[in-house]
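Left out: one protein chain. Kept in place: all the others.
For clarity, chains are labelled A and B in written order, and residue numbers in each chain start from 1.
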Amino acid sequence: MFNGVEIVNLAAYFGAAIAVSLSSISAGFGEGHTAAIASKALARQPESSDKISKTMLISQAVTETCAIFSLVVALLLLFGGATKDSGGIVKASSLLAAGLAMGLGSIGPGFGSGFTGAQACKSIGRMPKSESDITGNMIVGQALSQASSTFALVVALLLIYAVPDFEGLNIYEQLLKAILYFSASIAIGLGTLGPGSAIGYVAGRSSDMLGRYPRQRAVLVRSMILGAAVTESTAIYSLVIAFLLMFAV
Amino acid sequence: MTKKKIIWLFIIVMVIQVLLSFKLEYKINVGINPDTGKFGVWNTHHPTKIQDQVTEEFQPDLYLRNQGIEPTIYGSRKLYEFFQIFSKNGAINAFKLIRMILIIDIVFLAIILYMRRNMGSKPSKRQLVFEMVYGFIDDLTTETLGKQNAHFTPYILTIFLFILSANFIGIVPIPGFMEPTRNLNVPLGMGLVIISVVHYVSIKKSGFKDYLKGYAEPFFALAPINVIGEVSKVISISFRLFGNVLGGAIIMLVVSSLTKYVILPVGMNLFFGLFVGTIQAFVFTILAVSYIAVVIFD
Partner (left out) sequence: MEGMEFIAKAAAYFGAAFCMGIGALGPALGEGFVAAKACEGIARSPENAALLTRTMLLGQAVTESTGIYSLVIALLLIFST
């Protein structure tokens, strides 16, 4: 009943659509927020316009990372060759799950990185002299924030490429495998929502403080990295649960 | 001057590799040829399907068996059976991991011994770099742990430099080179060692009785949760490193073969190898120091 290449292709197309559409929500919002705050800072400090716009562009490029990851997953789902030759409900479920994992997983980092970029632009407007320090701090914070979208991407790629064929199983066992892969995607997708945005908040506040107290750069960057690293641990628990659901059960 | 030369050399080697793999779909191997048994350079056909490439990179034994080839190491079946001690179905992975760690250790030792021999009160440029790194980690430990605990610095520095070089070695464009931290065993082992040090410091500071009492806080029934909290520290510190490095490796592989190895992999190599590698090494170090600090000053 469920064996067929059509249902696999259908799931792949649907997963691609989910990945790109969900990720573009947060990336679009984040970049727009950055641009809005940067414009505000520009209106206040027109003489340092080049510095502010440079930082804005860098931050938008890093914020775009999670959207690019989603685009990669979507392209793989459409043209990756995983859909052509094998059938079955397990394959269909894992391809749909890959799209869902990447789409959900890029929401948090998008919002977080956008907030960081906005605070950095505001901070440069206040203290144009320490532009390079603030930009460096911002990039490190955004990279930490995007680490959770990297986790989602790992799970999505494994779902696309590391799922074996289950030909000999009966219908209940196949359905159970399908549910397992789908659950893994939900665990990692929802699990990166909080850490991604919270790390962005941490990095944003520290960038803001760097603009007010530029002398405390070393200790500020260090405590930001430490706080962000501890905040990330729940995303890592989700990654562990997703791996267990995929490979250990 | 030298920095520019190194960058140019890197770019040229990458471009040559890109051209070869793009044009010919062949992979260059250096070492003992499994067919002829002679040492040298030879080509093997490179798989073009992404699925095959992922399997070949991460489960080489399985890939070879699927192709109908009996897996060997350097053409020797005996060596393969020896490495099956470590892992029944992943002997090639175990061999690669041990090889990479040995390479890192030897390079590391050679650099350190060379630096020690040529140390002087009038520091050369190379010595300045090492002194800068040492001072950086020394500042970190003395500021977090206090001046009386400066004896932790060599240990922390060793961890930092090992993870840093382990993350960096993946960008060396030699076939077969990979980051040892990509294998879960390395980060998990390092996390276990770090948490053991934390517990050792805790027992040394407060005695074994008070150390056990610390688990029964705030009341006795929560003891299992406290134990799980300690275990989760190991999981979070090691899976953070593992997930980031593995993610970089998988993304590199898939994007490179999607773009047919043109231009983009160089930039991604730099981002995931140098930038993310440095950040994750630093995060690992700073977390280790902070765990020790919480125990010492609690």
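The rule we apply is simple: contacts are C-beta pairs under 8 Å (C-beta built on N, C-alpha and C of every residue); 3 or more make two chains touch, one makes a residue touch a chain.
The model shown is predicted, which means the values in this text are computed figures rather than measured ones.
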In the whole complex, of A:24, A:39, A:53 or A:234, the residue touching the missing chain would be A:234
Hidden partner sits against subunit B at residues 143-144, 146, 225, 228-229, 232, 290, 293-294, 297-298
Hidden partner sits against subunit A at residues 170, 172-173, 175-176, 179-180, 182-184, 186-195, 197-199, 201-202, 204-206, 209-210, 212-213, 215-216, 219-220, 223-224, 226-228, 230-231, 233-235, 237-238, 240-242, 244-245, 248-249
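The rule is short, and it goes like this: only the chains that are shown with their structure count from here on.
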List the centre-to-centre spacing of subunit A and subunit B in whole Å, with centres computed as mean CA coordinates. 24
Give the list of subunit A residues in touch with subunit B in this complex. 69, 72, 75-76, 80-82, 140, 143-144, 147, 150-151, 153-154, 157-158, 161-162, 218-219, 222, 225-226, 229-230, 232-233, 236-237, 239-240
Which part of subunit B faces subunit A closely enough to touch in the complex? 49-51, 54-55, 139-140, 143, 232, 235-236, 239-240, 243-244, 246-248, 250-251, 254-255, 258, 275-276, 279, 282-283, 286-287, 290
